[in-house]
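In this view, the complex is presented without one of its protein chains, the others remaining in place.
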Amino acid sequence: MKDKIVDIRDLHVWYRTFAGQVKVLNGVNLNVIRGEKVGIVGETGCGKTTTVKSILKILAKQASIPKGEIFFNGTDVLKKNKNELKQLHGSGASMIFQDPTMSLNPVFTIGSQMFAVIKYSGQPGAEKKSVQQALAIKALKETSMPDPERILQSYPFQLSGGMRQRISIAMSLATPRDLVIADEPTTNLDVTIQDQVLKMLKQRVEDKGSSLILITHSLGVARETTDRIYVMYAGSMVETAFTNELFKKQLHPYTQALMDCIPRLSGGGVSEGIPGRIPNYLNPSAGCRFAPRCPKAFERCQTEKPEYVDVGTEHQVACFLYS
Amino acid sequence: MNNKQEKVVTKRDKYENIKQSWYKFSLNKMSVVGLVVVCLVAILGVFEPIIAPFPTHVGAYVNFKEASIPPNTTYWMGTDVFGRDIMSRIFYAFRGALTMGIGVLVVVVPLGGILGLIAGYWKGNWISTLIMRVTDVFLALPPLILALAVSAILRPTLLNSMMAICVSWWPWYTRLIYGMTTTLRNELYVKSAELLGASKGHILFREILPNCLGPLFTKMTLDMGWVILTGASLSFVGLGEQPPIPSLGTMVSDGAKFLPAQWWIAIFPALAIMVIVLGFNLMGDGIKDMLSSEE
Amino acid sequence: MNKTILEVKGLKKYFPISKGAQKGMFVKAIDGIDFTTKEGETLGLVGESGSGKSTTAYNVIGMYGATAGKITFKGEDISQISSKRPLKFKKDIQMVFQDPGTTLNPQRSVRQILTLPLSIHGMLDKNDPEGQLIQLLEAVELSAEYLYKYPSSLGGGERQMLAVARALSTNPSMIVLDEPTSSLDVSVQAKIINMLLRLQQQHNLSYLFITHDLSLMRNLATKVAIMYLGKIAEIAPVETFFTAPRHPYTQMLLSAIPVISEEEEMFKQAKITPKGEIPSPVNVPKGCGFNTRCPFAKEECFIDDPLMQEIEPEHFVRCHLI
Partner (left out) sequence: MLVNWLKRIGTYLLVLLGLSILVFIIGRVIPGDPARQALGPRAPEEVVQALRVEMHLDKPFVTQYVLWLKGALRMDLGKSLMTRRPVIVDIKEFLPATLEIVSISALFMVLGGILLGILSTKYADSWLDGVIRVISYLGIVSPAFVWAIIFILIFGYMLPLFPTTGRLGLSIISPPTVTGMYTIDFLLNGDIVGFKDALSHLLLPAIALMLGGLAQAARITRSSMTENSTKDYILAEKAYGIPERTILLTYLLKPSLIPTVSVLSLDIAALFGNAFLVEQLFNYPGLSRYGMQAMLNKDLNAMSAVVMILGIVFITVNILSDMVVAYLDPRVRLLGGGNE
């Protein structure tokens, strides 16, 4: 079996709120093979960010993980204590965030932040300033940044959103990483900048041979950047397949409905959208969470939670139409 | 959908709101402690003639036989040099303290608030700069000193010391509301009200002000404590309520002369001040948590 | 049937810079644009951040007064700021903003929000005020129960529908929409787009629709104008705009859009790979603003700014290559 960088099994994550426990993740299964680029596509509130944050154990204080395992490089992250985690964080994974105004520390220069990242990445000789400087400039050049020396001295607020996201990418790949996680890295950028940043991210990940988890709400972005796509709805995966396979044929009713809502460059109008609202996570129904909005739902969907079933080469779906 | 249904739905929304707010308020147990303390102080202050063991001791009562008795079963907090029961006098002083707090806020909040609204909304033109520069001048002095200077002019009574604190306290509210209004006036709902042709009065008092109430109530609760504290400081130097009417500041300053032998004369009023201010501070924090928006 | 409802001539909007190194200079948000819209039509304004599309919308609605040029609405001049305009224009042109989070006052109930425009313009139906409001809600597919809710208990999509209801309340003839669905999910966006199209049919509304999403524009607009650095690069009816774009920037933008089907790839045949970033609108490059990023830039493009040319009826392009 190709070795799996990340293997999440039946992960449940709950958040403590004033009204009680909000059961966001309801049994998530996800795996990433070494060197593979995996996309997670889903709408607001489906739990995409919670899933990746639980891999890096940077969930909010109110979050709790009642059930499930997360294997990173073969060891279960949830069982690890503080210093064991150091190795995972040191050279294991890195994360790029959505909002360019918040992804870099506003009161430190770009240089001081990059040097710190390199220093604690466990690279040989990383303590020496000169090595840090060299690696940082090399990383910035690889992300086609003009005049890296000036960039290292400047502060985040002096740079445009596009440049800041490029710096985050450079930072995450300045030292070899097993896994890069990008949470909607280009959502706040203009289309022409987004195109350049996505192509560059894909290029850098391939050159460094690390694997990528790309979170996005746009199927188009996922189609252009990833090898395999997980479609997520209300706290669990509903369908997963190789990218070109998924765009040829969608199996799960939610994925089909999502496709029809996307306005096409070739025109022809859009569907009437998906009726109803995202389920309330406070006391979600025991059955399939898409059932109340699903045109093909039948009695069994209301009571039973569909299992994740194989329906072809690497094509899985969680729906009673197929099991 | 007639009025009855409207009542039901809004009532349900309101009830839901209250339950949610109480949960956030009581999340931190200390805020509940604060609320209890404040209620206790209010009850003791208002119903002092009934509750206090020696209501007559409040006035110009003298009984040297009972002078300077340490705390015992009859006089729980002991008596002062004139033989008056300290606990009853503290209860009465609570009433003075609360009247001072409420009296000052009732004047200062509307005055400072409206000036802040005007200065904030019309930021950039001369009226706003004038208001804010005058506010800066008043805030260039620590509030206690300005209050001291003003009360030193007037005859020392409770009312005059309240006026003195009003003079030095209104700018805090102007600056608070000014800060919020300058950001709120760019919110889209304010812009759209303007574009619809709504009157300036509507925009200031129905669109902007309701969104300032959260931090405003928090500051008012905290300030109840600070105003009482400043009032106590004024009466400490003799500029507040004149004897024989008891006020916490005067009781502390009189008692200070008899330290350490008759320690209780000064210590109990001092603790009383701490308790009041503590109560309002804890409650203020609770209100801040309650009104903070994020879940 | 459809005569011109809105005409913009040589519109300019400069913002003076009061602080920092560039003190005394101007941000040239709009640097001379011309376009017209007919009744019942949707003009789409497309462009990236800093192109001036939102500023144009704010000028039409009257949040800003024009620095130069003229805006005429149904034959009357509305170039000045909204507070200086006669009340009837505040009734006839309405706006829907981008951010669902702040477009409705969180401290006022839906009923108060919808009543405000009606009471300002004296259109309150005395004997059945509730019925009138419920009718408005039903026009945007919201149930009567929403009347007594507060914005905080509504989803992003529902809030935008309410914003549309507020805009509809004074039955205007034009609605300006500034990226109304860009912060919403695709499934919610689809609902709103279809609703807007239906309302346009029923009330013969004309829309000025601002967005950065060209695929959305393809399914909504009758005519599309693409803006770059405060100027219009190309205007064309929607069919020609997507099948035969002539301006290099339009082609670059089309080729940058991530699409989800093979037939859409067909529209990106120009394959101009996007490069560089939009320069700052303070010191606009000499000649054509796009010369720093244009693969076909000739020597002439760096000298003088090309003029708008009408290469086909209703199809204008501002480029030296034509």
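Per-chain residue numbering starts at 1, and chain names A, B and C are given in the order in which the chains are listed.
Note that in this section a residue touches a chain if its C-beta (ideal position, glycine included) is under 8 Å from a C-beta of that chain, and two chains touch if they have at least 3 such contacts.
Not measured: the values here are computed from a predicted model.
The omitted chain makes contact with just one of the residues A:Ile70, A:Leu104 or A:Val317: A:Leu104. Only one residue in the set A:Asn26, A:Ser94, A:Thr240 or A:Gln316 touches the chain that does not appear here, and it is A:Ser94. Taking the complete complex into account, A:Ile58 is the one of A:Ala19, A:Ile58, A:Leu78 or A:Ala286 that touches the chain left out.
From the set B:Ser88, B:Asn211 or B:Asn281, the residue in touch with the chain omitted from the display is B:Asn281, counting the whole complex. The residue from B:Val106, B:Leu141 or B:Leu213 that touches the chain not shown here is B:Leu141.
Interface with the hidden chain, as seen from chain B, comprises residues 30, 132-134, 136-138, 140-145, 148-150, 152-153, 179, 225, 229, 232-233, 236-238, 252, 256, 259-260, 263, 266-267, 270, 273-274, 277-278, 281-282.
Mapped onto chain A, the interface with the missing chain covers residues 53, 56, 58, 60, 86, 88-99, 102-108, 113, 116-117, 120-122, 155, 157-158, 168, 171, 181.
Here, only the chains that are shown with their structure count from here on.
Common neighbours of chain A and chain C, listed by label, are B.
Of all chain pairs, the one linked by the most C-beta contacts is A-C. With centres computed as the average of Cα coordinates, no chain lies farther from chain A than B.
Chain centres here are Cα averages; for chain A and chain C they lie 32 Å apart. Chain B and chain C have Cα centroids lying 50 Å from one another. For chain A in complex with chain C, the residues that touch the partner chain are 43-44, 160, 162-163, 190-196, 198, 217-221, 223-224, 247, 257-274, 277.
Note for the complex: chain A touches chain B at residues 17-19.
By the touch criterion stated above, chain B contacts chain C in their complex at residues 1, 6, 9-10, 13, 187-198, 202, 206-207, 210-211, 213.
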